[in-house]
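The following block contains the structure, expressed as C-alpha cells.
Only a part of the assembly is drawn; its chains keep their places, and the rest are absent.
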Amino acid sequence: MSQVHVTRRYRFCAAHRLHTDLLSPQENWAVFGKCNNPNGHGHNYVVLVTIISGTPQGVGTIERLDHIVNDTIIERFDHHDLNGDPAFAVLTTTGENLVKVIWEILQPLLPAGSLRKIGVIETRDNYFEYAGST
Amino acid sequence: MSQVHVTRRYRFCAAHRLHTDLLSPQENWAVFGKCNNPNGHGHNYVVLVTIISGTPQGVGTIERLDHIVNDTIIERFDHHDLNGDPAFAVLTTTGENLVKVIWEILQPLLPAGSLRKIGVIETRDNYFEYAGST
Amino acid sequence: MSQVHVTRRYRFCAAHRLHTDLLSPQENWAVFGKCNNPNGHGHNYVVLVTIISGTPQGVGTIERLDHIVNDTIIERFDHHDLNGDPAFAVLTTTGENLVKVIWEILQPLLPAGSLRKIGVIETRDNYFEYAGST
C-alpha cells in the first residue's frame, strides 16, 4: 500500500494579539508581554499540510487539497485579524491554538485518515505541529 | 580607503492595513483590495541596514549600529500596528513608505555618509530598497 | 543503543513530464495540465536521506552514504530527463513515485534497518516523504 506523505506549503498574512478576557489588563500584560499590545501585530504565517497520497499515481491529489485549503483556510485568515475570527472567540491566538484550529477545519473535509499532520511556522524561530488527538 | 559595506539584518513583527483618508471606503477597497480589510493583517518584516565600516578593524561598528536600530526601529515597530505610528499619520503603510521612514530615522543618527542602503523584506516575494534621495 | 538519525542533503537537476501511455493525449492533458506539455519542464530536486548512525562515533557513516547516493542516485538522475529512465518506463514521474524509486534503489545497498526515510523537495511548496512499506 502506498505510504508516501505529501506535504504542501501555503501562506497567509494576518494580524493577531495575545489576549484573554479571563485575565485583567494587568494580568494579560504580565503573561503575554509585548504580544498583548492593544493594536496587535502580525506575521507571515506558513502552513504545512501533510496528507497520505490517495491514488497510485497521485493524480489530482494536490489540486484537490489546494482547493480545500484555499477555500477554508487561506480565504478565511489571509489579510485578516485572527482575533476577530469566530474560532478565536474564546481561544487566544497562539500558534498552539492556530495549528489545532486548522486541523479541526481540514480534517472533516479530507478523505478519512488521509490528513496526517499540520505544521505552522509563525516566525523564523517558532514552529507548531499537530497530528490530531489520539 | 576602506570601502567594505556591512549589512546587518533585523526583524520585527507588525500589523498594518493599506488605507488612505484621501479616498472613500469604496475607493480604498478598489485600490488596495484585501490589504484594505478593516482590522488589518501583518507581516514578519526583515530590515537590512547597510553601512560603510567606519574603522580600520571594524571594532564596535556593529554593536553601535545594533543599539541605534534597536532603540529607534525595533522598539518602535515590533509588535505594534504600523497604522497607529505617527510616521504613518498621513502616509499609507506600504513597503515603499516604510523603507523611506526607516532611512529618515536612521540617517541623522549615524556618522555622515555611513548609511548606504535600507532594505525591507515584507513577504517572501516583496522587497523594497532605498538609498536616499540624491 | 544509539538512536541518532542523520539526514544528509543531496541535489540533482532533471527534466520531467507528467504523462502516462494508459491515457489518450486529451486525457493526459485533462489530468496533468501544463505538467503534460510535450517537451517537458524541470526542477532542482533536493533529496534528503535519513539513516541511523551505525557506529558509536559516527566514523565514516556520511562518507559511505555519499558514495552510495552519488553512484546510484545523483549520477543517474542529475542532468537527465526522468521520463527516459527505466524506473519510469511505466510509472509517471510524480514526486510520489520518485521518492519511492529512490527508496527502492538505496534500501538494499545500506545496512539492514539503517535507512529510515527519504524526502524529496520538488518545488518550494511540494515535499514528498517515504519511510518504506510496513
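Should a chain be cited, it is by its letter among A, B and C, assigned in written order, with residues numbered from 1 in that chain.
In the analysis below, a residue touches a chain if its C-beta (ideal position, glycine included) is under 8 Å from a C-beta of that chain, and two chains touch if they have at least 3 such contacts.
Fair warning: this is a prediction, and the values are worked out from it, not measured in the lab.
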| item | value |
| --- | --- |
| Copy count for the complete homomeric assembly [3 present here] | 6 |
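FYI, only the chains that are shown with their structure count from here on.
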| item | value |
| --- | --- |
| Touch-based graph of the chains, sorted into line, ring, star, complete or other | line |
| Farthest chain (mean CA position) relative to subunit C | B |
| Chain centre separation in whole Å, for subunit C relative to subunit B (CA means) | 42 |
| For subunit A paired with subunit B, centre-to-centre distance based on mean C-alpha positions, whole Å | 28 |
| Subunit C residues counted as touching two or more neighbouring chains | none |
| Touching residues on subunit C, where the partner in the complex is subunit A | 20, 31-32, 91-92, 94-97, 99-100, 124-134 |
| Partner subunit B, residues of subunit A touching it in the complex | 11, 13-16, 34-35, 37, 39-44, 78-81, 83-84, 123-124 |
| Complex contact set, residues of subunit A against subunit C | 1-10, 53, 57-62 |
